[in-house]
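With one protein chain removed, the remaining protein chains of the complex are shown where they sit.
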Amino acid sequence: MSSVAPSSVKPSIRVKVLFFGRLKEAAGAAEEFVELAPGSRIEDLFAGFTARRPELARYRSSLVASRNQEFAAWSTPLDSGDEIAFLPPVSGG
Amino acid sequence: MSSVAPSSVKPSIRVKVLFFGRLKEAAGAAEEFVELAPGSRIEDLFAGFTARRPELARYRSSLVASRNQEFAAWSTPLDSGDEIAFLPPVSGG
Amino acid sequence: MATPPSSDLILLVHQGIDADALVHHVRTGADGAIVTFDGCVRNQSHGRRTLYLDYEAYESMALAKMGEIAAEVHTKFPIDRVAIAHRLGRLEIGETSVFIAVSAPHRAAAFEACRYAIDTLKRSVPIWKKEYFEDGAVWADGELPPVPQDTQARKSAS
Partner (left out) sequence: MATPPSSDLILLVHQGIDADALVHHVRTGADGAIVTFDGCVRNQSHGRRTLYLDYEAYESMALAKMGEIAAEVHTKFPIDRVAIAHRLGRLEIGETSVFIAVSAPHRAAAFEACRYAIDTLKRSVPIWKKEYFEDGAVWADGELPPVPQDTQARKSAS
């Protein structure tokens, strides 16, 4: 589902993806494992989900991503074993 | 002990005086009843105490007075039955 | 002077302050925030080791002034309830000398009102603290409360 370089010979990478709050309901899952081409970024990962579930696209501007429990830019490259989460606006307190 | 008009015919007024904190220690008493000439003010009352105990004079600039549980200016006139207190800088909390 | 709403709680106590009771008093279903201030006895003052403190008050006036602070806080901030308790007598290190709880629908007002209440209490409530050290005791430095304008004096001087 990545738009970057072909992964013909390179091994794919595998990341864990978490959804929370309204996004979890929209995604229909709290947790998923995803295989991507090496060099994929967080934005590629999300694009893969919106390809499968177009209704997720409207959350794109009102969510932030995290990589291994740190907020991360959409352009952040992924490594195998990463834990990526998509987080709607927080409302704790 | 008042410096105002002579009280030859007028009846005197009687007030209750309270001292607190370091001032109580300096005055050697927590509570006293004092008779004054009508028309006396809080400053006259305090002057009467300093006449008796000159060491009280040095507290004059670092204390405030109250009349019937309200902070009061030194020039406040006294009425019979008033409760007057001399209060050093407060340090509650 | 204004009297506080009957929903407020104003106390001078000679034993330990029951902070839970004060918090319970201000908590209602309409509130989203409760801010408390707990003033407690430090083990040192200006670098000298404190043994204990002794608080005395002009009790009737202190209660009246604490009630005025509560009333004033209601006029200044959109809060729900206020509870203020001050302890008197001997206090050991770590014990609570003053406790203030403020409830409000939203947190900004609760923080501001609680801060205002303790700042005002320290400036204007007739309570005095004596600090006991190993080598003696001193009355703590304090603040002179603001007093009404001396209008009588000006009038008689003219």
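Note that the chains take the letters A, B and C in the order they are written out, and that residue 1 is the start of every chain.
Rule of thumb we're sticking to: a residue touches a chain if its C-beta (ideal position, glycine included) is under 8 Å from a C-beta of that chain, and two chains touch if they have at least 3 such contacts.
Fair warning: this is a prediction, and the values are worked out from it, not measured in the lab.
Remark: the absent chain touches shown chains A, C in the intact complex. Among C:Val13, C:Ala30 or C:Ala137, the one in contact with the hidden chain is C:Ala30. Along chain A, the points of touch with the absent chain fall at residues 18, 20-22, 41, 62-66, 69-77, 85, 87-93. What chain C contributes to its contact with the hidden chain is residues 19-20, 23, 27-44, 93-94, 105, 107, 110-111, 114-115, 118.
Following the convention adopted for this analysis, only the chains that are shown with their structure count from here on.
Steps from chain B to chain C, taking the shortest chain of touch contacts, total 1.
With centres defined by CA atoms alone, the chain at the far end from chain C is A. Centroids built from CA atoms put chain C at 26 Å from chain B. If you average the CA atoms of chain A and of chain C, the two centres end up 53 Å from each other. Each chain gets one centre point, the mean of its Cα atoms, and the points for chain A and chain B are 78 Å apart. Multi-chain contact residues of chain A, defined as those touching 2 or more other chains: none present. Shown for chain C are the residues that touch two or more other chains, of which there are none.
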